[in-house]
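Subset of chains shown; positions unchanged.
The chains carry the letters A, B and C, assigned in the order they are written, with residues numbered from 1 in each.
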Amino acid sequence: MSSAEIAVLPETEGFRIRWADLAPFIALALIVLAGALINSNFMAANNLLNVITRSAFIAIIGVGATFVIATGGLDLSIGSMLAFVVGIMIMAMNAMAPSLGVWAIPAGAAVALVVGSLCGLLNGLIITVGRIEPFIVTLGTMGIFRAFITWMTDGGSLSIDNSLRAAYRPVYFGDVLGVPYPVVITIVVALIGAFVLYKTKYGRRVTAVGSNADVARFSGVHVGRVRTLAFVIQGFCVAVAAICYVPRLGAATPTTGQLWELQVITAVVIGGTLLRGGKAHIWGTVAGALILEVIANVMVLSDMVSEYLVAAVQGAIIIIAMLAHRFTSAR
Amino acid sequence: MTAPMPTDAAAGDGAGAPVLRAEGLSKAYGPITVLRDVTMDIRAGEVHAIIGENGAGKSTLMKLLSGHVQPTDGSMSMAGRAVSFADAVQAEAEGIVLVHQEILLAPDLTVAQNLFLGRELTRGLAVDDREMNRRTAKVLARVGSPVRPWVRLGDLPLAQRQLVQIARALLDDRKVIILDEPTAMLANDEVDSLLQIVRNLRDQGVATLYISHRLEEVEALADRVTVLRDGQMIGTWPAAELDQRRMAELMVGRELSGLYPAKRDPQDAEPALVVEDLSVDNGAYQGSFTVRPGEVLGIGGMIGAGRTELIEGLMGLRPAQAGRIAVNGTRIDKQDVTRLMAAGLVYLTEDRKGKGLLLNERLGPNLTLQALDFINPGSRLRRNLETRAVRGAVEEYDIRVRGLSVQAGQLSGGNQQKLLLAKVMQADPKVVIIDEPTRGIDIGNKSQIYRFIDTLVRGGKAVVVISSELPELVGLSDRVLVMRGGRFVAELTGERITEQNIVYAAASSGRDTAKRTRA
Amino acid sequence: QDAEFTIAVSIPAATHGWTGGVVYHAEQAEQQIEAAYPNIDVIVSTASSATAQVSALEDLSATNELDALVILPFTSEELTGPVEQVASTGTFITVVDRGLSDESIQDLYVAGDNIAVGANTAEWLVEQLGGEGEIVVLRGIPTVIDDERIQGFTEVIEQSNIEILDIQYANWNQDEAFTLMQDYLGKYPNIDAVWANDDDMLLGVLEAVDMAGRTDVKYALGGNGMKQVIEMVMEGDERTPISTPYPPSMIASAMYMTAAQFAGQAPMRGSFLLDAPLITPENADQFYFPDSPF
């Protein structure tokens, strides 16, 4: 009897699962198709390139959020954290510009990465050491980071030094062989994220913790450390997004990054990652970010709805997309 | 086959008419058929035991009968009337209730709230908590549980939760009560009172379906016995025609040798594990013990004696203070699962669903989670190492699984236990502590697991076994420590390891009487 | 459509009273211009943040041959580069309200003067209070508009003996203004005047003052020329005798002037500075638009 069962053993791993994984990409394809039908300009190479490039921010931050959410956490502070990191980075670059010249840019970027990671560490430690709901902690730090950037800008704005602008611009506007830098950076971040999540022990532990924290603890996984590190990764990703963000807008204001947390979480969930943790789809998140950006773009291109109702249509499309996803991926 | 011929006919043996009849029931999950063409009837006033190996399909059959799962083929009838259940609620309305093998209760509700969930008593608009608590206390007393009705369920030890679950089934008048391994988590005392309850139910004309791997219970209790093997019905026999050995043979389809391996000669060696003055918050006090290589140390005691707490404290899984802990001569100053594993000590939990396995993950991630650093050096995950480990474990521990993409939660209980054993053994430990090693394991697998333990010990390892099954403690242990009220109260060696001595040590000093009066 | 000219209009989304007015006037102007000049197509696009506005600019210019862009920038610094990008393709640029960091980019500038809104109110107040007294201030959402108004106001007040007891954010939100004013009233036994830098907030302030029954508050002023507040000014309210216009309709003016470029009428270039004169009972009817939602 047992021999018969073991003979079936070498089965291909989860063909069925892969099909469900495709859902966000199918949704993306459908929305792109709809966009093309609604507005002929949508498919213009230029437009598509713009949309893809700007979805980089949400996608990059989303990679980090995928880690946090996979461990069963949630980070509402990312939008404010972005603003704070952007502010610190600009201040650092401006301060270093006189002595370092153009080298102030990489130096400032390094500062941003450190600050971003530290912000994430702060969130992670309060949550794991203090054992408080991530929702509450990051809601608190959201207020804290937002207040800091307001204070740093004196309620106004904080611009990058003119001497650095030209040198820094290509980080958003430049391209490698026609592929814009932010897209390249997104792909690199997502590749690294996917590698860490799917191909390293840490990634394995991330999903284990999100799946059942008790089991992980009984198996000797340092649950707190895994969770904290996920928040650090989130902070690091926010800093990477900040580095791409500054050359585009050149300034930090108290409204920078406002409500991005909701967009990021939406992208992650549309991408197939479960909010309760235990499952993570890095590439789904990237697709989710693209979906959101495409919807916004189509809304701008089409003149069909009153400007007051744009938000309603966007909200409805997201819900409909999730519903369609649910009912097509028959269970 | 050495067994007598199965008797199918009602054969005027005094039992009542069939209350529930299954006709050609089958169940398939996708392409895999787990139950094939089962035809049987259940009569009023009988205890009908279902036995079979792990994964034979017993739980599946019970879920079909109680509406938790719908059959892919076949039909059911009650007193000649065709019935089908869309869900468990419909089955309960017909008087059929299943007590699950796993605990299915809401941890945040109180005991009484759980018992009455979905059928709360009301007075006017408001729920009648007083009456529900009163009735709950009554039915808990029937199953011999000292638990108060208003205690939060999540604060109870597993065994007490199991009793609550049984109590829930007894709350209303039932025609058919299905008990799926009700005694797996219970110790002798509770088992005795449970058996008495089942007998009372039989006298009241209730039909009881009883699944257990403890064949002595089946022998003591059952009127008829149905044997399942590999999803198929082997037959139904009057219990009087079977003894334990025959039941075992029918289950596995071959002859079985002795259940327990021969004991080993004691060795003189430095202790592999030394524990001194270990106290665990709200659970155990100043426990000290040692285990030598080549020795099986049994730890006995009643439910709630604090055995699990002591070991979880030792492993750093609960707040605890220790005088001295040494593994293989290495002194451990901070208890932590990973450090202890590195020093050579591992622990297998009694709560395999809640704390042992990731039920939604496949075998590989489960198997390698704990010993990942050991199996897979470096920080990169190497799938080939994982696959190799899985294949090795499936072979070595005889895990019956239909493909590597199966999730741990889809394995039968016994195979989950084997997977868990394989998981903690991945790091090649020197000392293994196993809490309830054969909970929910069939007799064939049991002897397999005993043989694993024997092999380990003969290979120079030390094994600590916590068990509520006295024969198991007696059959396996070279030395037995008995706990009571969070403290060690007796040490038994050699000839003195007997069921009577263990029970005496575990239950003496008026505990029994105290408990009975409280119940 | 056989439109020959395309005018894109990029404005902030209607997140509070004033921007709501901007959207309203822009949509009105869009209809009127398209009706009046069949050869002009107007595309109005709102954005809820500077980032989204930059995105909208990219979208509009990537998919249309823009003949003109009318933009009310979220912030000067952040939008300068992107607008310059659009201008470099030969698009006619009209900037509304807030100047860009580089003035050479714009062809037409319809400027509001937020500093003057603050300064004019402050000057009036200094005069009425005789250069002495204690006042409290409510500010809006931390953005440039708010910052400039506060800057204009405080600079003037600092020249006098008037003491600003407190400044806090109330996010251009009536509720928050109500709450904040209640707390101010609890905290300071004497308040001579209160300035909410926007009329939306002023309504909350007035409610709080009335409820507390405080008579020490001699003046409660706002800004922006909201309909209800202008009505109060017209009725000669003692506590709110003035307001300052900051008409959201400036977007419409800018759109008409831009459309005129392409309608073959007189070319319009240069800067048109909207002053922030005080609205008093005498001139209030000039600033009263009963049909506007704002």
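We take it that a contact is a pair of C-beta atoms (placed from the backbone, for glycine too) under 8 Å apart; a residue touches a chain by one contact, two chains touch by 3 or more.
None of these values were measured; they are calculated from a predicted model.
Student: One each is shown, so how many of each labelled chain does the full complex really have?
Tutor: A x2, B x1, C x1
One rule holds for everything that comes next: only the chains that are shown with their structure count from here on.
Student: I'd like to verify one number: the distance from the centre of chain A to the centre of chain C, where each centre is the average of its C-alpha atoms, in whole angstrom.
Tutor: A distance of 34 Å separates the two centres.
Student: Measure off the straight-line distance from the CA centroid of chain B to the CA centroid of chain C, and report it in whole Å.
Tutor: 72
Student: If you look at chain C, which of its residues touch at least two other chains?
Tutor: Nothing qualifies.
Student: Residue numbers in chain A touching 2 or more other chains?
Tutor: none
Student: Write out the stretch or stretches of chain A touching chain B in their complex.
Tutor: These residues of chain A touch chain B: 1-2, 5-6, 8-14, 198-205, 207-208, 211-212, 214-222, 278.
Student: Which part of chain B faces chain A closely enough to touch in the complex?
Tutor: Where chain B meets chain A, its residues are 230, 253, 317, 336-338, 341, 347, 349, 354-362, 365, 368-370, 372-373, 376, 379-381, 391, 394-395, 398, 400-405, 423.
Student: Would you pull the chain C residues touching chain A in the complex into a rising list?
Tutor: These residues of chain C touch chain A: 13-14, 23, 26-27, 43-46, 48-52, 54-56, 58-60, 62-64, 74-78, 80-81, 101, 139, 141-144, 146-147, 150.
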